[in-house]
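Working notes, beginning with the structure itself.
Yeah, one chain of the complex is gone here, protein chain that is, but the others are all in their spots.
And then chain A:
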Amino acid sequence: MLCENCKERDAVVNLTQVKSGAVTQLHLCEKCAAEQGVETSVASPHSQIGDFLQAVQQQSLTVPGDQSSCHFCGATTRDFRSSGRLGCARCYGAFERSLRELLRRLHGNSRHTGRRYEPPAPELLEQASLVGQLKDRLRRAVEAEQFELAAELRDRLRTYE
C-alpha cells in the first residue's frame, strides 16, 4: 500500500487517530510519519564516538600551548582529528590543553577521581621488555630527528647490554 500522504513511498506505519470522537486510520511511509511526529522504530544505538568526533571537528585542536605533533609517536593534531584516537600516552602531554577542554565536554569533567595507580618498581619489570621498549623509542627518536633524546636512550640501552 502506498503512503496516503505523499502517494510515493510504501506505507509502513498504520496511524490510528481519534478526532472528535471518530476513529480514522492513516497509512503513512516512514518519512511522512516522522514529519507528523510519529516515532517509527526504536532509535539506532547512540554512538559515543560519533559525538566525540563531532566535538573534535568543531574544535580546532591547535590551542596555543599545544605541540603540533607528539615527540614520542609522531602523531599530529591532524591524525587525531581524522581518527579520533591518540597515538600514545605522551600525546596526552603534547595536546594537553585542547584535550582538557575536550575531556570536559565528553565527560563533564577533566579530572580523574577514581583509582590511583602506582607502577611496579623497575626491578620487578622484565629486563627484556625494558630493552624492547627502549629500542622502540630510540627508533622513533631517530626518525623524528630528536638526536638528543636518541643519544640518551642509546646510553640507557648500553647499561643493559
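Note that in this section contacts are C-beta pairs under 8 Å (C-beta built on N, C-alpha and C of every residue); 3 or more make two chains touch, one makes a residue touch a chain; residues count from 1.
In this text, contacts and distances are computed from a predicted model.
Entry comment: the absent subunit's protein name, as recorded by UniProt, is "Protein-arginine kinase", drawn from "GMC family oxidoreductase", "Amino acid permease", "Protein-arginine kinase" or "propanoyl-CoA C-acyltransferase".
Within the complete assembly, A:Leu86 is the residue of A:Leu26, A:Leu86 or A:Leu149 that touches the hidden chain.
Annotation for chain A: contacts to the undisplayed chain at residues 39, 42-49, 52, 72-73, 75, 83-89, 92, 99, 102-103, 106-115, 117, 119-120, 124-126, 129, 132-133, 136-137.
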